[in-house]
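For this depiction, one protein chain was excluded, whereas all remaining protein chains were kept in their positions.
Let's look at chain A:
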Amino acid sequence: MISSTAIAHLKEKLGDANVLHEKEDLLTLGYDSTPGVHHLPEVVVYPTSSEQVVAAMEIAEREGLPLTPRGSGTGLSGGSVPVKGGMVLCLTRMNRILEIDEENLTATAEAGVITLDLFNAVAAKGLFYPPDPGSQKISTLGGNVAENAGGLRGLKYGVTRDYVMALKGVLADRSLIATGGKSVKDVAGYGFKDLLVGSEGTLGIITEITVKLIPPPQDKRTILAYFDDVRTAGEAVSRIIAAKIIPSTMEIMDRAVINCVEDYVKIGLPRQMAALLLIEVDGHPAPVAEEAAGVRKILEEVKAAEIHVARDAEHAAGLAAARRTALSALARVSPTTLLEDATVPRSRLAETFGEIERLREKYQLKVGTFGHAGDGNLHPTVLCDERDHDEMARAHAFYNELYEQVLAWGGTVSGEHGIGLAKKEYLARQIGPGGVQVMKRIKQTFDPQGLLNPGKIFDEGDPCTKAHVEEGFRVSH
């Protein structure tokens, strides 16, 4: 147990309200959105400045407490779950937007700023921050950077990495670092800013983020297409890409997802359809019209069952919002929702749907699939009950076999949710022992004592000085 002097020190440095150690608080800060994983930390701190981050790290080191950074805990791979106990360092109270620089088209914010808040703040100045994970209303920028989050607009605009220009943070040796800057071109030395993006809290604590902004698209058109067969939807996506049209968004939902979302949003989605594609093209008005016509033509060629154009901006926004609820809405069906992040080259999309269908039947599971179809990034989600061990085993086998195929096609085990706890074994399969070794060596360089977010991405020989896992809270994923 953490000593009472350490608690007192933490309170002295961070303020009483920013240090929590009652059991009820520990219990509610030992999870993220990943099912089946829950571990209690010994203490939770909410720094309000980089200096406080350093102070908290110093005390953690002295006490031999591993340190797990946390944003809003919306992660889907267990990244902010403190598997080795210790200290959870929660960044949500560092939530100031520091600057919106209209001359350089950048914004600088603390790591705990909610993604949508930044989006709205820059939009108010006529600017655009494109990365928009489904969790944007809740997730933090720090969490987005640490997971290299993607989003609905990833297809045309890219992911978080493509917008991060500079980072400030604290490394494991408690040094303050600043990497990158506002210069559009910067090749001075190793690009270790890019290493921190997607590092899942294992290489450093990110405290401040400068992102690139762009002018918003002047025009936008949203098309909704329904299909009698998911595979046809997959084919439509591949053909649109092959026709060299890059929509900003191309999202898919299958029948199970359509129904769950409709149960929640009640906007009249057609429950009997096998799949839905939500396609958005944006940019200058003339090419937008041309691309929309191109998309429409392909949809007609593959014989989409119905094609609709969003009535107005509000309707389009409503559809996108509905899509964002897909994962949570699936949780209506069953107690446990196991989601994966399988990503394939886009030409394989139709086949992937076929494979999911085949495995669903083979293992007799309830599966709903949605995702960023344009990126080849699918989230096949098994709807099950964690109390049913046989069903859980079948779910595991389902994903195992699916990833086997995904990797054979040159895909990846994570498009955007990271590796965390949930996908360590799959990562090793994807990049091989050599790949894992390189990653471990990088980790070793940044964090020789293994204090930062231990147990994530790959299994270490346990370099942690102290492990504390509450009885009854185990990884059962």
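By our rule, contacts are C-beta pairs under 8 Å (C-beta built on N, C-alpha and C of every residue); 3 or more make two chains touch, one makes a residue touch a chain; residues count from 1.
The rule is simple: contacts and distances are computed from a predicted model.
Enquirer: I want to check something: the complex is missing a chain, and I'd like its UniProt protein name from "Cytochrome C biogenesis protein", "Alpha-ketoacid dehydrogenase subunit beta", "Glycolate oxidase iron-sulfur subunit" or "ABC-type sugar transport system, permease component".
Expert: "Glycolate oxidase iron-sulfur subunit"
Enquirer: Out of A:114, A:196 or A:276, point to the residue that touches the absent chain in the complete complex.
Expert: Touching the chain that is not displayed is residue A:114.
Enquirer: Which of these touches the unseen chain: A:10, A:329, A:349 or A:457?
Expert: Considering all chains, including the one not shown, the answer is A:329.
Enquirer: Specify the residue from the set A:337, A:352 or A:377 that touches the hidden chain.
Expert: The single option touching the absent chain is A:337.
Enquirer: Which parts of chain A face the unshown chain closely enough to count as touching?
Expert: Touching the missing chain: residues 20, 22-25, 27-29, 31-33, 35, 46, 72-74, 92-93, 114, 135, 137-139, 260-261, 263-264, 325, 327-332, 335-337, 472-473.
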